[in-house]
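All protein chains but one are shown at their positions in the complex.
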Amino acid sequence: MKFKKNAITLAACLGVAAVTATGALAADQKVDTSKRIKVAMVPKLIGLSVFKANEQGAKKEAKKLNIDFLYTGPVTASAQGQVDVFNSLIARKFDVITTTANNPTELAPALRRAMKKGIKVVSYDSDVAPDARDFFIQNTSYPAFGKALVDSVAKYTGPDAKIAILSSTKDATIQNAWIDALKAYMKTAYPKMEIVTTQYGESSPSKSLTAGLNIIQAHPDVTGIIAPDGAAEVGAAAAVQKLGKTGKIFVTGASDPDSIRQYVKAGIIKASPLWDEVKEGQLVMYVARLAHNNALKPNDHFEAPGLGSFEVKNKVIVFSKPLVFTAENIGKYHF
Amino acid sequence: MSFAQWAASPGPGVGGHEGRIYRACNIGKRFGPVTVLRDVDATLRAGRVLTIMGENGAGKSTLFKILAGQLRPTSGHIELDGQELSLGAPSAAHAHGIYLVPQEPMLMPELSVAEMMFVGHMPTSGRFLKRVDWRAIRSRARAVLDALELDIGIDRPAKTLSIAQLQLVECAKALLHECRVILFDEPTSPLTAHEVETLFGIMRRLAGDGYTLSFISHRTEEVMEISDDIVVLRDGRMVGAAERGAFDRASLLSLMVGRELRTVSRRTKSHVTQELALSVKGLTHEPSFRDVDFSLRRGEILGLAGLIGAGRTEIAETIFGLRQVDRGTVKLGNTDITGVPSHDLIRRGVAYVPEDRGRHGAVLPMTITENITSSRMERVRQTAGLMSRGHETEIGAKAVRDFRIRCAGLDQTLLELSGGNQQKVVFAKWISTEPRLVILDEPTRGVDVGAKEEIYELIDRMAASGTAVVVISSESEELVRLCDRVLCIYEGRIVAELAGEEITPQSVTASYVGGSQARDAEFEKAGA
Amino acid sequence: MGTKDDIERVLRRRGREVALVGVTLALVVVLGILQPRFVHLENLRFMLLGSVVLSLVALGQTFVIAMRGIDLSVAPLLGLSAMVCGLLAQSQGLPLWIAFALSLGIGVVLGAFNGLLVSALSIPPIVVTLGTYSIYSGFIFIYSQGTQVFSIPAAYGHLGNGYLVPWLPIPIPVLVLLVVLALCSFLLGYTRFGRALLAVGNNDAAAYNAGIPVGGIRIAVYALSGMLASFAGLMFLCYTGSATVTAGTGDHIELQSIAVALVGGTPINGGRGNLIGTVLGSLFLSVVLTALVFLRVPAIWYSAGEGLMILATVQAGLRRHRARDAEAVA
């Protein structure tokens, strides 16, 4: 439910590195896949297509890397549910746990317990506390994503637009990091732009839709809505469509291409940044394998076949630059 | 009947035959290992009232339930006009024109009187879209109530009716469904003498119109007054069946209890002392009662006579701290206890045994011991806040012995006991607190004759030990039997005080209806 | 016939509805003065639209509460029907009328299962529907395999947002709600089934003795509630154009529907049911929540506003009702 909700605040300052190939620390190009290992992928909740997209990639990669793959998670986006899953994985002696956290703090104790038992922990998407995981795969760097969000609307609304933000929940860490980044970018690049309101859709499609409708009704001068949450972006776009404001109000956010396809085609969403969730899933498995093999150091560099080369900086791996979906390219992506 | 059948059925019962004969032939009924009825024959004839008499547990209600289709007999059968009937459900009985008026008609609090009369039998209109015909419901309800000369508003919510009014509405329902056989399950116990008269008036009229009536009672006076035929049951067997003329009150009583019973008489000894136990001055709780003055000495038994609704129960509840005092004072001995809450009064030695066991007197799903100690748990020995189980059991065991409660064990729940034994537990609950003042509200309601006598003896013993006793009763014989003094309450005021030999059934009844003028007023009120 | 008497009678019998309409209108007027955009036709229309799904669920809940039951499983039923219809429509272009029948069917079957457990095994309804809440939620996951609905055929969108005919400025969902409300009112007020369920709600033992098949009525009422919840799921799908595994359960629509039914004047102990009140209550909630946005109240206080609204309206209703009963006795 709380899609893309949280990540570690520390990571915001640590993981700003972009993908640069320094080549200073060369890693083994050949991965040792002789031993079959058990790797679990634990999303915030089962039942959201973005996480299914991760699974899709991870499954593919797991086959290549001689991994017993398990996709499991709680039915609601609760940290408590995730902890229950972790506990069972620990008892079942999994080799690696990969997870995207419902929130950074609550999961930490359970994951630390796992690490104590020799289980490797790889977080992706939303981070946990740094001492509770071995590696973190950050989707994109926060400033880059903030910039992409602002640029996705600014081009169409003009530089002095009134903007509304529709987020998931008040304490969603990753959203808050993005919102901070976009505000900072806005200040320098579009000083005349103004954020008039921030509402929350609680990652519920219906609440997001209602919130979107209310924003447009209560703030008639808003011409752009930034909704950095899957449900929120869809809700905001649906609200624009229902009120017949297509072409007058532009929406952007962070959602998977399947969900927003119809709104991109309708011209309500001109551009919407994300990243390739399927490939991210592949990378998660690759890093899991490396982590289990102890083949990755906190500061390192490695090449993943078919995915590119990646920099490890203080245990953080930035996956990619934002991938901006537009009417031209969205047809290529299905997840 | 299946749901689909029910939804498609045409509506109210067919009925319509004049003068029906309804007959129970060799009825036997067993619940598991227990035989409740054996070989009972009874014939209900048109234009006559058949009374089923018997003590509690004799099987009267079971027989009625079989006649009304609520139970199936284990052996034997029932016949209507010579045709054997098999009734699977009450609705089947209604369809054959047989109607049971329960003692305390079950309330549908939120429904209007008119709708309550048609529950389960809503007339519909419209050819394709069957819809409930409200116009017909209202007019027919009005018509039936008018026919019975009952002045009850058909749009009133049912929760605003009295028990007597509900019974009369039930009776009207029988007419409404064109039922020619009407069974009254012990209707008179919750009614005042006056309401009983109203009911009997209606029953006589119905009998005169050729309806077939039957009626359960264990009050001999009533039975002699209303019955044409009488069947007496004892322990599930028929011990007597004949026309009324074949019995007198003494013979009915002895048949019912199976032994000769001395006629109710005044107790011989009085235990009144000089010590003042309770004095009430100008006590008022609007609108129930006002300016009530009386006093009571230790060892004295004071009766409160009056109609239901006259304010007797309210006076008791006010003294016991359950209701707010508008005016006036209450003194226990020399201490003012006006407005003192009940938990405090209990500690000071006041006890109130309410009328309705199931609603106010005892928690039926709890055990005997738990109920007995519940009136004052502080008397159970406690260590560090925990009640001593052993001591509690002792208290329970003593009470069971003292009050001769028949049970299989102290941890039986009250649900497993008979009515009389339940009442004894309620008595034990209060009297084991060794109170200085006891208020008993209808102490023998729903208790059979044998147990009644035991309860009278108990009350007498209490008085002998110096307790001041107030008895509220609607049975004048009970007051005659027990009391040193009787106060007659009418519409919230004391209208007469009788003492010693003045107390006779006639004098009590006469004074509590408040003279002829008051009686007329009461007639109007009963209808309102 | 004196109009004054008529007014008095309407006030007496329809006091709750009049009060709700009054309060809602007052709120709209006050907000309209403070924020003229609030009374803009568009905004009014969406406040109406926003209450449709909740109203449908709450109508079913009203029947159940009037029968002295409670149905928590409406939330997963809404989600299940939205998911099943949505996925089939998305992948196979399921015709709308089949989706219609399908959603009703799901609701009837699973709702009747609730009713069966309540009546045949005499388990308290709150326990039964607490259990089936978990079970039906599981069905959503099993069916969806964790995927979600993100696009629906145009016909569905039309049902959720469009207009029947150009000259009638009332959106289809609102018309649908009005039709359902009319049917439900007829069912409750003018059919033997409706009156029987009220009798069961008043006193089930007495209803049994009066020849009402209590068990059958119970099953039918839970089936009805399931059907309406499930139908609400289809409307939800058509209106929002999406469905996720947490549709319904995530919004705690089971609690919302209970709250709205109580606000509408149906007593928690059953015996009476006020369907129009329920719909007005749901509309009132929608207006209050929108008003909070217009008043720039921070979003975190919305649910507190909802809580206070429940307390205030239920309390006001109790007071009025007690006064009326006292009057009737006197």
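Note that the chains take the letters A, B and C in the order they are written out, and that residue 1 is the start of every chain.
What we mean here is this: a residue touches a chain if its C-beta (ideal position, glycine included) is under 8 Å from a C-beta of that chain, and two chains touch if they have at least 3 such contacts.
The rule we apply is simple: contacts and distances are computed from a predicted model.
Q: Match the chain absent from this complex view to the correct UniProt protein name in "Dihydroorotate dehydrogenase", "Autoinducer 2 import system permease protein LsrD", "Phenylacetate-CoA oxygenase subunit PaaC" or "Hydrogenase expression/formation protein HypD".
A: "Autoinducer 2 import system permease protein LsrD"
Q: Touch partners of the unshown chain, restricted to the chains that are shown, please.
A: A, B, C
Q: Which residue from B:Ser125, B:Ser139 or B:Gln382 sits in contact with the chain not drawn here?
A: Considering all chains, including the one not shown, the answer is B:Gln382.
Q: Pick out the residues on chain C that sit against the missing chain.
A: Spelled out for chain C, the touching residues are 117, 121-124, 126-128, 130-135, 137-138, 141-142, 205, 208, 255, 258-259, 262, 268-269, 298, 300-308, 310-311, 314-315, 318.
Q: Touching residues of chain B against the unshown chain: what are they?
A: Counting only chain B, the missing chain is touched by 29-34, 36, 56-62, 65, 70-72, 74, 89, 102-103, 106, 186, 322, 341-343, 345-346, 352, 354, 358-366, 370, 373-378, 380, 382, 385-387, 389, 393, 396-397, 400-401, 404-413, 415-422, 429, 446.
Q: Footprint of the hidden chain on chain A, which residues?
A: The list for chain A reads 9, 46, 72-76, 78-81, 83-85, 87-88, 91-93, 103-109, 113, 170-171, 173, 176.
FYI, only the chains that are shown with their structure count from here on.
Q: Report the inter-chain centroid distance for chain B and chain C in whole angstrom, where each centroid is the mean of the CA atoms.
A: Each chain's C-alpha centroid was found; their separation is 44 Å.
Q: Between chain A and chain B, what distance separates the C-alpha centroids? Give it in angstrom.
A: Distance between chain centres: 73 Å.
Q: Which stretch or stretches of chain C touch chain B in the complex?
A: Residue positions touching the partner: 186, 189-196, 198-199, 201-203, 205-213, 215-217, 219-220, 267, 270-272, 325, 328-329.
Q: Please name which positions on chain B make contact with chain C in the complex.
A: Result: residues 1-3, 6-7, 70, 89-91, 94, 102, 105-111, 115, 119-122, 124, 130-132, 134, 156-160 of chain B touch chain C.
Q: Which stretch or stretches of chain A touch chain C in the complex?
A: My answer: residues 1, 45-49, 51-52, 75-77, 170, 197, 199-200, 202-207, 209-211, 213-215, 217-218, 220, 231, 234-235, 238, 242-243, 258-262.
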